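Left out: one protein chain. Kept in place: all the others.
Read from first to last, the chains carry the letters A, B and C; within each, the first residue is number 1.
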Amino acid sequence: MRKRRFVVTLLPLALMASACASAGSSTASSSSPSRANGVSVDLQQDAKIVVDTSKWKKSGPYTLAALTQGPINGWGLTWDVTMQYEAKNNSDIKKLDLLPANGDPNKEIAAMEDVVKQKPDAILLDPMGRAALAASVSRAMAAGIPVIVCGNGVEGKKYVTYSDIDLYAVAYSAADALAKRLNGKGNVVMFHGIPGVDAAETWKKAGEDAFKHYPNIKIVGSEYANWSVATGKEKAAALIAANPQIDGVWSGGSEMATGAILAFNDAGRAQPIYGVDNPTNGFLRLAKENGIKFNAFPDPPAPIAKACIDNAIKVLKGQSVKKFEAQPAEGYDESQLDQHYDPQLNDDFVPPMAAPKQAYLSAGMQR
Amino acid sequence: MSLTLERPVVGERRAETVSAVRRHGAVLFIYSLVVILLIAASAVSSDFRQPSNLIDVLRQSIVLGLVTIGQTYVLLAGGIDMSVGMTSRVVALGTAVAMSHTLIHPYVLILLGLIGGGLIGFLNGRLITGLGAAPFIVTLGMMGALAGTALAISGGGPTDAVPDFFLAAYDASMGPIPVAVLVMAVIWLVAWFVLSRTRFGRNIYAVGGSTAVARLAAIDVRRTQTSTYVIAGVLSAAAGLFLLARSGVGDPSLGGNLEFQSIVAAAIGGISLYGGRGSLVGSLGAVLLVSLSSNVMNMLHVSAYYQDLALGVIVLLGVAVYRPRRSM
Amino acid sequence: MTTTRQLEITGAGSRRTRPGIEWLSRYAAGTTLVVVLCIAAVVTPSFYSAGNLRTVALQAAALGVVVLGQTVALLVRGLDMSVTAVIAFSGVLVVSAGAPGQAFWLLLLAAGVAAVVGLTNGLLITWRKVPPFVATFAMLIVVGGCRLAYTHGQTSGSAPGWLRQLGSGSLLGLPMPVVIWVVLLIIFWLALARTRWGRWIYAAGANPEAARHSGVPVGAVVLSAYVVCAFCAMIAGLVLSGYLGYVDANLGVNVNLNSITAAIIGGVAFSGGRGGVLGATLGAILLTVLVNVVVVAGLPVYWQIIAMGVVLVLAVAIQGLRDRTIADGS
Partner (left out) sequence: MGSSDATAAAVRPGEPLLRLAGVSKAFGGVQALSDISFELAAGEIHALAGENGAGKSTFVKLVAGVYPPDAGSVVLNGEEHARLTPKLARQAGIAVVHQEFNLLPELSVGENILLGALPRDRWKTVSAKRTQRTAAELLARLGSTIDPRRLVRELTVAQQQLVEIAKALAVDARIILLDEPSTVLSGDELDVLHAVLRRLRDDGRGLIYISHRLNEVFALADRVTVFKDGRHVSTCDTSELDHDELIRRMVGRPLVELFPQRHPSPGQPVLEVDNVSVPGKLFDVSFSLRQGEIVGLAGLGGSGRTTIARAIVGLERVAAGHISLDGAPAPRSPAACARAGLVMVPEDRKTHGILAEHSVAFNLSLPSLQRLLRHRFLSPRAEKVMADRLIKEFGIRPPTPGTDIRRLSGGNQQKVVLARWLAQSPKVVVLDEPTRGVDVGAKAEIYALVERLRETGVSVLLASSELPEILGTCDRVLVLHEGQLVAEMDRATATEEAIMRAATNSGSATVSAGASDDDARDSACR
């Protein structure tokens, strides 16, 4: 009797979960930034706001602390290498302390607290979570240290300036370009990064928003694959099996697209057209080797990292900066592949370069 | 009758000292590691030496500390809780969403959040004691269900900002010491006191030592075990709320890996993963050690390539002091 | 599962186990699998397309190989949390191969890494008496850290031809990983059921003290279990990176918990000495099918995760019923 009663206690578990799920999806965050026409409206506005930096003005050379994602993937390494090169070759910089979070927001929050105690002239932050780091940024600013955010935004915008591409825009453009190449109709599968991680969710939203304008585009699969080539390939293989016709693959981050190329090859199916953001050197290599048709929109770590340092120095010199310093993110397709692909560098490298090639080669990114 | 069984055992006094050292070996080792790390880092880094930095280390240890206390209770009663990290995530996100979408007073919501954590723990406990299923798997399943629930609640993105008083609570301090650290110290004390000075606490040791013996001593084994999961749930919820106060906004990646970190911390601190042995003093040492080593690495700017390796070696050192338990 | 387990059915004791529950729980993974397959037939018939079944088989193979090793570790009252790190490290090692001539040496290096990890795990557990969960978790961090230090985060390179063959070639019309899996399964089954080593594994897990008194070299047996487990992880790493044809630092991230879960729902007892590779393999298939079905059925991600959690708890709950009836009866 007792046992049956406990089997029944399983039901509340399922019910509770489902209740939360349905309640949650309806109340899902309303704090998402306003977006329209494929761009983030608030960032566009921020790009017009001039920040007065006179109160941060100091004489150099400066001691900077950079909190970065860390070399857990090629994107992070490209970023770190670029920053380290800049730090060494910029006469305005006395010292740059690089504190990699290795992808962990908790670690980065702790690092923020540690860094504030060391009183650097400025903190350069690539936040591991828009939300997670929000209060940390306010606290650092309150402690009198200018925070220059780059690579990912932070809720509340308490920072001095933010340099990045428009994350929403690149993913939107990739989807839009893909839809256009498909002449507005066909079956598309979408891949996303890690559920709950900002970039993944922003890109997912952007892709979905873009496809909404094409009623004849049918989303036949939408899967998270953890920015992993392996998981991307596994999920792609399942979707290929489930769908006899796939015309396009949109991937929020090119890792899953890379996996999908491999999966289509294995299945002996014709390669679809790809729409990706953040193309890695590896994606470009496979695209070249397989004659893939694609549209790619970069989320380039090297130029953003360089801009991050440049902006920090501007702030410290009292020069005016914009609240949002937009970085160029021009899309391209297979016809311009060779301008972006570098056969000397390895698959993990994310083009383009912002430091001399030798810097990347000696960091271990040679093929 | 003058008969007695007290016969002098050879070298008894020396054996007693040895056994005391051995009994507390893991704990002594952890604290000596903490001290060594403190001295070495102070000698090398002037930033590290600052009292404010040390206070920060204490504040950074709060999240892991809260969860580890709960985990210690569960482990001592012979269980294991893999769902603590996701409990803190669900509670943090749920509370954050409720704070901006309902008219309920935030204080009430905080209370509800803690109760919610307790309910999750209660469900864990009932499933484990009721079904007699392996705690590892039940709580692993719960971890999955909660991870999914967290995604559903947040819709994947950050939630709205929480009220300012919540943030202020994180920053509040009495003199140089943050209130949060003081509260945490009180929680450690209470948790330690309950475990070592109350009937309930001793019952936990008894249940973890042997459910059969505990049952014979008229201890309600199921209730005791379930209570430990409830405690773990409430403390995880508290950790989630603390994370929320630290971030100011509910982030859907909060609380990841806490389950592993807390189990490893407890184990380094000398808590037997088979139940019934160890104390919160050891757990506290391990939590301090982990927070301290992460801080030291930041202060000394250890390369990212070697940070994980260094942490792993510290964990290995910590656990390698284990010694065979003398059987009866 | 093993011959001895089958023999047990002839036991004359009067037990209060209800035959239905007994049967259900003995084959919990199998029955759950059948249920999931039936649901799949109704909800997503495309699950049964030849291409998808091949995909499922390939994915089950990689997990299945690890599960074999994990089962052995569980049988000696342990578990191995470091398999993920070994999978990723061995994959990275072999794929970062430059010249084809180096293949042999790199293979040797990967085997060396597996041996060192397995031995260290085993020594920590047998000699230092560290609980397996903690020892192998520490190894997970250390090996992961070693990989980061060795590669500096760089995992670039293409799988050499022979590795590609291993991961996505075919033999007699069967995908190569499946062939490897089945061969290993047969070897493991034979080794556990029909060799002295297998008996020792069961004995060391069921009652280490009694085994020691019966002349079983318990320490060496437990050590061997972890070495075997590490080697399985290494093979899985090679198969996975061969299947992928690309290097990925995230290789095998889910395998840690999945392999343990598969073995447990396949009837391997946490307390050691009970269960076998056939049941564990069923568990691996169930898990892989489940992951695939929720994708093919197009469930939203949170439902995917919740469904997995609930099925898991259910499968274990069914087994729990059996353990309880046994406990009540004795």
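Just so we're on the same page, a residue touches a chain if its C-beta (ideal position, glycine included) is under 8 Å from a C-beta of that chain, and two chains touch if they have at least 3 such contacts.
Just so we're clear, the structure is a prediction, and the values are computed from it rather than from any experiment.
Peer 1: Counting the whole assembly, list the visible chains that the omitted chain makes contact with.
Peer 2: B, C
Peer 1: Quick one: say which of C:Tyr202, C:Tyr226 or C:Trp303 touches the chain that got left out.
Peer 2: Checking the options C:Tyr202, C:Tyr226 or C:Trp303, the one contacting the hidden chain is C:Tyr202.
Peer 1: One chain is left out of this view; which of C:Ala41, C:Val183 or C:Ala210 touches it in the full complex?
Peer 2: Of all options in C:Ala41, C:Val183 or C:Ala210, contact with the hidden chain holds for C:Ala210.
Peer 1: Even though one chain is hidden, which residues of chain C still touch it in the full complex?
Peer 2: 3-4, 7-16, 190, 193-196, 198-200, 202-203, 206-207, 209-217, 220, 273-274, 330
Peer 1: I need the residue numbers on chain B that touch the omitted chain, in ascending order.
Peer 2: Residue positions of chain B that touch the missing chain: 1-7, 9-11, 15, 19, 23, 193, 197-199, 201-203, 205-206, 209-210, 212-214, 216-219, 276-277, 326-328.
To be clear about the criterion, only the chains that are shown with their structure count from here on.
Peer 1: Measuring between Cα centroids, what's the chain most distant from chain B?
Peer 2: A
Peer 1: Any idea whether A-C or A-B has more C-beta pairs in contact?
Peer 2: Of A-C and A-B, it is A-B that has more C-beta pairs in contact.
Peer 1: In whole angstrom, how far does the Cα centroid of chain A sit from the Cα centroid of chain B?
Peer 2: A distance of 33 Å separates the two centres.
Peer 1: Can you tell me which residues of chain C touch two or more of the remaining chains?
Peer 2: 148, 152-153, 301-303, 306, 310, 313, 317, 321, 324
Peer 1: Can you list every residue of chain B that touches 2 or more other chains, as numbers and ranges?
Peer 2: 127, 131, 142, 145, 148-149, 151-152, 304-305, 307-308, in rising order.
Peer 1: Show which residues of chain B lie in contact with chain C when the two form their complex.
Peer 2: 127, 131-134, 136-138, 140-149, 151-152, 260, 263-264, 267-268, 272-274, 304-313, 315-316, 319-325
Peer 1: Spell out the residues on chain B that touch chain A in their complex, using ranges where they run on.
Peer 2: Spelled out, the residues of chain B in touch with chain A are 47, 50, 52-53, 56, 59-60, 63, 90, 94, 97, 100-101, 123, 126-127, 130-131, 142, 145, 148-161, 167, 170-171, 243, 245-254, 256-257, 291, 294-295, 298-299, 301, 304-305, 307-308.
Peer 1: In the complex, go through chain C and note every residue touching chain B.
Peer 2: Those residues of chain C that touch chain B are 124, 128-131, 133-135, 137-146, 148-149, 152-153, 257, 260-261, 264-265, 270, 301-306, 308-310, 312-313, 316-317, 319-321, 323-324, 327.
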